[in-house]
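A single protein chain has been omitted; all remaining protein chains appear in their positions.
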Amino acid sequence: MTKTITLAKALAAVVPGSSVAFGGGGIQRKPMAAARALATADVGDLTLVAMLGGPEVDLLIGAGKVRELQFAFVGFDAFGLAPHFRRAREAGSISVVEYSEATIIAAFEAGAKNLPFLPTRFGLDTDILTTPTAPFRKIACPFSGEELLAVPALRPDVAFIHANIADRHGNAVIIGDGYADPLLLQAAKTVFVTAEKIVDELPDDAATAGGTFLSRLWIDGVIEVPRGAGMTALYPDYRFDLSAVLEYQKRATDSEWFSAWIREQ
Amino acid sequence: MTKTITLAKALAAVVPGSSVAFGGGGIQRKPMAAARALATADVGDLTLVAMLGGPEVDLLIGAGKVRELQFAFVGFDAFGLAPHFRRAREAGSISVVEYSEATIIAAFEAGAKNLPFLPTRFGLDTDILTTPTAPFRKIACPFSGEELLAVPALRPDVAFIHANIADRHGNAVIIGDGYADPLLLQAAKTVFVTAEKIVDELPDDAATAGGTFLSRLWIDGVIEVPRGAGMTALYPDYRFDLSAVLEYQKRATDSEWFSAWIREQ
Amino acid sequence: MTDYSLEELLISRMAKEFRGNAMGVGATILSDLSARLAKALHVPDLFLTTGSRAAADCDVHAKALVDEWTLAASGRMNLSWQEMFHLIAHGKLQIWIGTVQLDQYGASNISVIGPWAKPKAQLVGARGVPDDLWGCDSLCYHIRRHNPRTIVAKVDFVCGRGNEDGGGPARPVRRAKPGLVVTDLGVFDFEGPGDSMRVVSLHPGVTLERVQEKTGFTVHAEGEIPVTPVPTAEELRLIREVIDPHGLRRLESNEGGDELLMDLWQRETGAPVEGRA
Partner (left out) sequence: MTDYSLEELLISRMAKEFRGNAMGVGATILSDLSARLAKALHVPDLFLTTGSRAAADCDVHAKALVDEWTLAASGRMNLSWQEMFHLIAHGKLQIWIGTVQLDQYGASNISVIGPWAKPKAQLVGARGVPDDLWGCDSLCYHIRRHNPRTIVAKVDFVCGRGNEDGGGPARPVRRAKPGLVVTDLGVFDFEGPGDSMRVVSLHPGVTLERVQEKTGFTVHAEGEIPVTPVPTAEELRLIREVIDPHGLRRLESNEGGDELLMDLWQRETGAPVEGRA
């Protein structure tokens, strides 16, 4: 039973108002091909979900596709801030729900467990609890009475994860840092994996054996997209494209440059 | 900084009244050498914790070391029931706290997260909630109101886990089924790993790469114990010793045979 | 018609219940063999976790007493128990549970016989049954010997919940209903009055009278009762040549016992068993 599909077919699962999540972190292993395709698709009013957002989030904000962003971080790691995200926030043109890393992981983990919430201690006593959109509630431990934070489950409608390699059954392997992807995978209602390469059977070699295995039982479709992480890095396939990253940061808010860039796929 | 110690030194961490947990499952990868050494040590009144108890639990009950057992299963898998466990329960001579697999995993996971409890849906509507020693409480989800089960954390004082291989830093690899050991490892206050072999550096080969890696940060001591799983199986090092298993089941409650067997290490 | 054993009939019948893109967990020999048969026959994308979580999503192999040695080569992932329970929470589990007691509303018990506080017989504990209850569409059961001590009016300890409360209060996640039951006499479900046990089919040669006599309550039966379909030649070939050439299924028959175990062990390991037992 093959789960190999096209990117177009995967994108069709995103409808106006959908919540769409992206794996990877910062400028590492971002599903850039999927995000760029989504930016030119006829669908908007999206809620984006990303623990550590990067250019994929920024370009969708720039393309006007985003109503709300649920995030713990958006940036280009050591290479600076995200231009469209900055501009949109400073203009007040998108809604945001601000998590921390551990609280958004708890939200994914609640989804992965098919539970409505999970308790955590992370985030207590900080201002992520004080924002008008904060989704958290304080609860008391039913045994000890300790004050804890209840984090409601996040169940994104569609998640895109980029992997190094996948098989036709829908299994995939991430060789580098898995970030929150294994939990996002389990929390999302529909999951698409873009992979550099789709093979008949995953190799059982040292390179993939130390990686993060994503089971076909969680995955609805796999799409072969060479260089699917675009200008972000995919260990060990390619480093990030530093000139492209720096150019994007400089020029992204130039609308002419940006609309040409978005289409150049 | 080596974490290599002796079994005697590890056993000294167990004091009267300690809660002691064992990894593995049924008759797979049981820390039998550690359990047999504990059975002849001058320490009793123990609380044993095992998701899937096997001969290690049975022999400690037989040796009169156990006041209370916290468990989801005790048996010899396809090869029958545990003789001392049966006898002790039917005589009412030990206290038991009965979990299911998922609820004891939730208890370990709460411990792993350093939280006082975790919610779950598993176990609802069954009689594990009705026993006089049941540790659970029903709670309402603070968001949806859904009835859930709160499982308090289990934090065993000492855990013994048997692994295929460990390094002197305290890292270890389990090649076969990890059972609940990765979470038990994180929940227990003190963790000892017995391993077939201790090496300077863990090999980075196909055999170990697919296994479960246990980090030195969780582990207080590693002990080299060849055939440390005794008559239970350790993939891929040895199959279980079927004649020994069957003999134990037949003769364990013969006190003369049993006290000779316990000492025959 | 080819000759077949009761175990072969049961495996063939049990195999029909699996669907694809989900786990078929083999916690007992018969459930394991039935999942393997299903995958070999008509559910190629069944996700097997027979024997070991470390060799999950493996291909169909011959069943062994120690499966890891044969399954590891084709196992596609090392499935952690944590992830397994996440899969279960998402309804991706299918299982035939080998139960000790089963009652008229489909509650099951593998923990204790008699009062829990001081049991007449301590069995293995509730194990994963209270969990499977929240991760399956339905819980299917097999019972080796259908008699009034195994098929009872009310179980002594509820591991898997039955229908006596009509499925319990309305909840966002529905608990599994008791599904099919196979015994040495027939196939049953819980579509009788008040969701109680009902005869689905009787094995060749078994009468309804014998079932009633061997059951601790009155089993509902309606209309013409079909005969349980017997295994096809292809099913028998797969069972005998592919998934169970050593004959582990005999452990579930009257042949079961230490001698058969030792014999299977010798076949499997090639080594003569030491004369310790």
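Every chain is named by a letter (A, B and C) in the order it is written, and numbering of its residues begins at 1.
In this section, a residue touches a chain if its C-beta (ideal position, glycine included) is under 8 Å from a C-beta of that chain, and two chains touch if they have at least 3 such contacts.
Because the structure is predicted, anything quoted here is derived from the model rather than measured.
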Contact set of the excluded chain (shown chains only): A, B
Contact partner of the left-out chain, one of A:Arg67, A:Arg89 or A:Arg168: A:Arg89
Sole contact to the chain not displayed, among B:Gln70, B:Thr120, B:Gln186 or B:Ser243: B:Gln186
Touch residues of chain A, complete complex, unshown partner: 28, 52, 71-75, 78-79, 81, 85-86, 89-90, 92, 98-103, 105, 109, 121-128, 131-132, 144, 146-147, 175-180, 182-183, 210-212, 233, 235-236, 239-240, 242-244, 246-247, 250
Hidden partner chain, residues of chain B it touches: 1, 112-116, 169, 171, 182, 186, 202, 213, 215-217
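Keep this in mind: only the chains that are shown with their structure count from here on.
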Chains touching both chain A and chain C, listed by label: B
Where chain A and chain C are represented by their mean Cα positions, the distance between them in whole Å: 40
Between chain A and chain B, centroid-to-centroid distance (C-alpha), Å: 38
Chain centre separation in whole Å, for chain C relative to chain B (CA means): 27
Residues of chain A touching at least two other chains: 113-116
Of all residues in chain C, the ones touching two or more other chains: 78, 85, 89, 172-173
